[in-house]
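Here the complex is missing a single protein chain, while all its other protein chains stay put.
== chain A ==
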Amino acid sequence: MESLSNKKKQLEVKPLNFWERAYLPTIAKGLSITMSHFFKKPVTIKYPEEKREFSENFRGMHSLKRDEDGRERCTACGLCALSCPAEAITMQAAERQKGEENLYREEKYAAVYEINMLRCIFCGLCEEACPKEAIYLDGDIIPSDYLRKDFIYGKDKLVEAPLNQ
C-alpha cells in the first residue's frame, strides 16, 4: 500500500562484505570516534561549585519578605496554608504587643511559620494567594540533609535578613 506521508523508506539489507565481516575496519572507526570525544570538554556542571543559570521564573526556596522599614509583612492570615495543595505550610498567629511596631507591620503576625520542604511541590500557589506580598519562592535549590526533621524550615531560615543593619 502507498504510504500516506510518503516518508516511508524501503531499507535494503545487504549481506556484509568482507571488510565488514572482518570487524577490524569498523572497530578502528569506532575507536577513532571515541578518541575524538576523549579530548572534548566535558559537558558536566560540577553542581555545588558551579551552578546552571536558572530561568527568571524559577521557583526555589521560599523567603518571607520585609517591608521598606524592615518589618515582617506576614500577618498570619493562613491563606498560603489554605492554598497549599501539598499541605506543607503551618503557622501560629500571635498578637503584636506594644513596642513591637518596628518588627511587625500588621497587628497580627506569625509567631511560628513552618514549611515542610519535603512536602512542598514548589507550585507557587502560596505566592499567588498572599494578599500582603509576604512570601516569594525566589531562593535557591533546597540543600540536601540527613534527617527528615531538618527539612521543616522555620522562621529562622525563611525570614529575609533584616535591611541594612
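Heads up, the rule we're going with is that a residue touches a chain if its C-beta (ideal position, glycine included) is under 8 Å from a C-beta of that chain, and two chains touch if they have at least 3 such contacts; residues count from 1.
Note that in this section contacts and distances are computed from a predicted model.
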Per UniProt record, name of the chain withheld from view ["Homoserine O-acetyltransferase", "Phenylacetate-CoA oxygenase subunit PaaB", "NADH-quinone oxidoreductase subunit H" or "Electron transfer flavoprotein small subunit"]: "NADH-quinone oxidoreductase subunit H"
Residue of A:16, A:31, A:82 or A:163 in touch with the missing chain, whole complex considered: A:31
Residue touching the undisplayed chain, where the options are A:44, A:97 or A:144: A:44
For chain A, residues in touch with the removed chain: 23, 27, 30-31, 33-35, 37-38, 40-44, 46
